[in-house]
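Note that this complex is displayed minus one protein chain, with the remaining chains in position.
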Amino acid sequence: MTTLDTDLRPPQPPRLVVFWHRYRRNRAALLGLFLFAIVVLMALTAGLIEPGDPLRRAGPPLTPPFVDMATPLGTDQLGRDILAGIFYGARISLLIGVAATLISIAIGVVIGALSGYFGGWVDDLLMRITEAFQTIPNFVLLLTLVAILGSKIEWITLAIGLVSWTAPARMVRAEFMSLRGREFVDAARNLGVTNTSIIFKEILPNALPPIIVYASVIMALAILLESALAFLGLGDPNYASWGNMIGQGRAVLRTAWYCAAIPGIAIVLTVLSFSLLGEGLNDALNPRQKK
Amino acid sequence: MTNNTPVLEIQDLTVALPKGADRPFALEGLNLTVNSGEIVCLVGESGSGKSLSAGAVMRLLPEPDVHVAAGSIRFNGQDLLAISETEMKAIRGNRISMIFQEPMTALNPQKTVGWQIDEVLRLHMKGNRAARKAHAIEMLNRVHIPDPVSAYNAYPHQISGGQRQRVMIAMSLCLSPRLIIADEPTTALDVTTQLQILKLIRELQEQEGAGVLFITHDFGVVAEIADKVVVLRQGEMVEHGPAAEVLNSPQHPYTQALIASVPALTPPPAKPVSTMPVVLKGTGLNKTFAARGGLLSGKRKAVTAVKDLSFHLHKGETLGVVGESGSGKTTVSRIVTRLLEADSGAVEVDGTDLLACSPRELRAMRKEIQMVFQDPMASLNPRKRVVDLIAQGPIAHGEKPEKARARARDLLELVELSPSAATRFPHEFSGGQRQRIGIARALAMEPKVIVADEPVSALDVSVQAQVLKLLADLRDRMDLSLLFVTHDLRVAAQLCDRIIVMQKGEIVEQGETASVFADPKHEYTQNLLSSIPGRDWTPPTRNTDAA
Amino acid sequence: EEVKRGGTAVVHMISEQRILNPALRASTGVYNISGKIVEPLIDKSYDGYEPVLATDWSSSDDGLAITVKLREGVNWHDGEPFTCDDVAFTAIEMWKKLLNYSSALQASLESVDCTDPHTAVFNYSKPMPLDLFVAAMPDLGHPMPKHLYEGTDILKNEYNTAPVGTGPFKFVEYERGQYVLAVKNEDYWREGYPYLDRIVWRFIKDKSAAAAALEAGEVHESGFIGVSMADVERLSDDDRFDVGTDGYENNVAHSTVEFNHRNPILADVKVRQAMYHGLDIDYAIETIMRGFAKPGRGPVPSAGGANYTDDVPTYEYDPELAKTMLDEAGYPVTDSGYRFKLRHRPAPWGEYTQLWAEYYAQAMREIGIDVEILTNDAPGFLNGVYRDHDFDTANGWHQFRSDPAVSTMVWLRSGQPAGTPWSNQFGWQSDEMDQMIDDAASELDPEKRAEMYHEIQAKAMEELPVIFAIEHPFISVTSKKLKNHHNTPRWNSSSWYDLWLDD
Partner (left out) sequence: MKLRIPPIMIYALRRLIQAVPVIVLIMIGTFLLLKLAPGDTVDALVGDMGGADAEFIARLRAEYGLDQPVWVQLWRYMLKLATFDFGWSFVYEQPVATILLDRLGTTLLLMATSLSFAFTIGIALGAIAARRVNSATDNLISTLGLVFYATPSFFLSLMMMLLFSVKLGWLPVGGIKTIAGFYTGWDHVLDVARHLVMPTAALSLIYLSFYLRLMRASVIEVADLDYVRTARAKGAGEWRLMIHHIMRNALLPVITLLGLQFSTVLGGSVVVETIFTLPGLGQLAYQSVVQRDMNTLMGIIFLCSIIVVVVNFLTDLLYARLDSRIELA
């Protein structure tokens, strides 16, 4: 019978390939990836395509789009080039999105992992804290944090991260609670592996897929939160962010719609790309669920 | 009891799978006839296409991914593939009914048992509410549910698994269907319950004269219930015929191999190990799971899972722990390995009390006692490569990674896996191979004792036989002591020198396997033994060199 | 045109002042509502000062006593007669003790004597110029009913949010965050007035929403630039509306750039002058204020009447000159591409303050000064600039209230303790300037006084402790259905007794 046993299945394609195949099946997700790639590309090439400072005066104020080729998408109230703003704004939006997401996921993972893995009083304590954070309306907390820290972009990002970690924490906790009872965790414990290793090396990698999917949601929410802050005039004016552009553009909404509409569309498309991306990831990472 | 009107005739049925599946057709050219009053068993290993053939008859395939590509299915002479969905709906549940494997999930958790039986009646019968209720209660009575009226009003989670399966049966029989399709209806049940259900199905089927298409992978069950047998392998029908013929003189080599893998119920003679030193000793173990009125988890009574349990295991010996579901077997194995804290008692490994160890001492002690788990997929971290899985233990205990990995490759060979498998991930292996990896992982620690909790119950019989043989080999070669937990008495008979029979957390009987099997003292043990399906059938012995 | 009586006028308010007692809070936001309910002793009209509750006023020769004759036959809304007791009580208990700005003005007020029920004599320990007294009265001279305040905790008195006055309209209700409602006073002392039945003040924070409300006809007037400048410009072309700066002659404001002179770079007057040269004020007026403004000429605005002069040093837009001056001052462009970096705090007072800050940063970068903008909410801003002095430059606007002594001089006078908003917290101190300010404040001769303010203005423009960059009046958008609107220099704060609605 030994011959039968060494008879391994043919090696399977690498995970990434499988992942990509699964991902590719969802056409909307491909669109999301495409949009996302564009945003990333804009962020990367901002300095090349639109050299110089996006806050600089580039032409007469409130030039409509497609009128002056030097400022193809027009200019805003202070004569700043909207196209440059969109390109540099992609950078800021991505930066805020990614950094805030990383912060919130990092907090969420630590809290959720400890609470889900250890249970008992650790769980009780951490969950009370989570509930407390969840009970305070997150936007109000965000406003308070920004009031305290000021509207520097670093602080805004940190504050957004600080108000959005509860959902990932709960998610990680749920994952950990279900995973900690799995046999492979018992197996690791049985081998004498330390708790830290079990948490971070055994369970966490398996808990990641839903978190990665959720990260796209946080990313989208982070961008929306930043734009809402900017709308209330609490954005960082030292950077061209889409939220700032809308916040200022809305004053001229009726006469120069493009000042608010163009960054508005940029936000919609970017957030859309994140959610499509998230759905694609979900399909690819959790194949249990049908499309 | 068989009259020869065919109820179901399947001809050349071919079911196509979607692109990218492991094979193009789940079923190819299946031919099968079920006469009224006849039980036809469809047997085959996992993935052979049994459930899909049932789905094809019910026209409940997950179309369009999986669909009937060719062939015909006739029910009472009517071509099921040709009629409209409305007509089919009228037939489903009424003329053809189905019993599913998992009684836990096959019932809607949000509706009472009565409502769910009533639904069938409402859909297919014009009767008033009172008449329907009377009928439903009558059916519950017929499937021998104690107190049918209260069961009628109960939610599925309020009754036991066996009772749920009875409800399923009542539901499928209440309109006296001509054809009953039962897809592994007893696989999830305890042996004793299984026997009762099998008897029930037989009894009702005889009363109604219906034809039954019974799907199973267990030859014991086949021997218990079948009139005719159809054997499937990878979607192809390899053999069919009357049950007695196929069971006792199988023609096709595949059938022969399958039947040969069924463990015989005759235990081997006990080894004289009692002179060897005791390596593992449990004394006065107790474990009660506290009542938990979790916020939303509902009320739960306190469960005494293990009660005043003591045992010992000699070097080189295999001690079997058997008992029904919920009797506390797993709890014992987890207490012994201290994956679960006992309430009281001691577990001595080579004289050291494991339960009294400090966390640091415990980590060192873990080397001595290793575990092989039930579910080979779930017990291997899906994100780790095989070498790392096996080398993980030694590395955690301070071995140099390169050395541990090199040894892991050796161990792969020891468990009869090609060393080229080392860099793969668990999902790239079959179930039996995965379990070998699990065994290699345990062996990597060079333990004195291995605790195995149902290590083969998730495997197909043929694979099960291989893994058992490997375990036995290794035990003998390396002089291991084995604490072997199983609910399958056939398996216990094959492997164990001594067995402990547990009921509700307590040992009701223990002794050498042969003597317990031959002359069970306790009523519970007797009951268990007499419930083994096909206990009167001894698989024909054959040389296994071909495999 | 024939006057129509009746109707409800709806007025947009962008910010909400919860205290409606003008003797406790000196703020146009308060007068905007309370002006219709509570009247001052003296108001301002285009023809000069107009008697309201006072009928006549005069000063003793030494300037130490001011006698005010009060109007007879006036009743409070609750029916009690208005007398000198009310004036004396309010002056001592509120104007002197509690009212912002006024407490400095009335610091030397000793007592108010009632020689008869309708004559009040204000006794000062130091000479009080009658001009200054009269100029202050429209804003800082509202008597309140003594019988409702005496013996209570004045700050917590319930009438502070439900004022009782003598005006043409009676307070009815105040729904916080929503509106204030007042109805016609049938017993008003001006016979036959008011014309309107009701006035509703609606609080709408969002400027776009306010513009929409105007266009939808839900609001008749929005003052103090309550809609965005773009909408001001747009609505000025809409023939349903009158858009203009009439009625704010008393309340113009300066958009400023403020320096922290504790920073050695900014302590150099040459640097400040260079920065002024780097600012294209005309461009800013065109883009940010849409042309509704003029360049600033120091602490006294052109609306300041005789006290104003345009004979002062000015700084034309000349970036090249600015660069040269900075080079000369010893701040050449370094490797970083900039000469030095400034941390700038913009006041969070809305759209154009913000834009002005961004324009300033833009312009400074052009001449090689890197500006980092630190945005905060109001308390954060006030704290950062006026208490912690944690800034290099700041911008905001400050309102001029008819007389420099009660408004813009605080920007230049040193000696205010840290934490006093809108005062000289810039670390700039000039004994000479302090002396000039003090002298002007107590000068009794109007002509001499004007002369002194001209000197102050010129000195301020030369030394530039603060850049009073843009002088902008406020702007109102008014539905043409309203008649007789914006017909006094502080119309939004006035009593509107003659306003009517053509519906």
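Order as written gives the chain letters A, B and C; numbering starts at 1 within each chain.
Keep in mind that, in the parts below, a residue touches a chain if its C-beta (ideal position, glycine included) is under 8 Å from a C-beta of that chain, and two chains touch if they have at least 3 such contacts.
On a predicted model such as this, the values are computed, not experimentally measured, just so you know.
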item	value
Displayed chains contacting the withheld chain	A, B, C
From C:32, C:160 or C:222, residue that would touch the chain that is not displayed	C:160
Contacting the left-out chain in the complete assembly, out of B:90, B:276 or B:377	B:90
Sole contact to the chain not displayed, among B:106, B:139 or B:437	B:106
Touching residue (missing chain; options C:33, C:70, C:87 or C:213)	C:213
Touching residue (missing chain; options A:39, A:73 or A:220)	A:220
Contacts of subunit A with the absent chain, listed as residue ranges	28, 128-129, 131-132, 134-145, 147-148, 150, 220, 224, 227-228, 231-232, 246, 250, 253-254, 260, 264, 267-272, 275-276, 289-291
For subunit B, residues in touch with the removed chain	58, 60, 89-94, 97-98, 100, 102, 105-112, 119-120, 123-124, 155, 157, 168, 171, 293, 296-299
Hidden partner interface residues of subunit C, rising order	8, 10, 15, 17-19, 25-29, 98, 100-101, 103-104, 155-156, 160-161, 175-179, 181, 198, 200, 202-206, 208-209, 212-213, 215-216, 218, 376-384, 387-388, 398-399, 410, 416-417, 419-423
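By our rule, only the chains that are shown with their structure count from here on.
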item	value
Label of the chain whose CA centroid is most distant from the centroid of subunit B	C
Euclidean distance of C-alpha centroids - subunit B vs subunit C, Å	86
Multi-partner residues of subunit A (each touching 2 or more other chains)	none
Residues on subunit C engaged by subunit A in the complex (per definition of touch)	207-208, 211, 228-231, 233-234, 287-288, 346, 348, 350-351, 354-355, 357-359, 361-362, 365-366, 372-377, 379-380
Touching residues on subunit A, where the partner in the complex is subunit C	53, 55-57, 61, 77-80, 147, 150-152, 233-238, 248, 250-256
Subunit A residues touching subunit B - in the complex, by the definition given at the top	1-2, 4-6, 8-9, 11-12, 15, 182-184, 186-194, 197, 202, 205-206
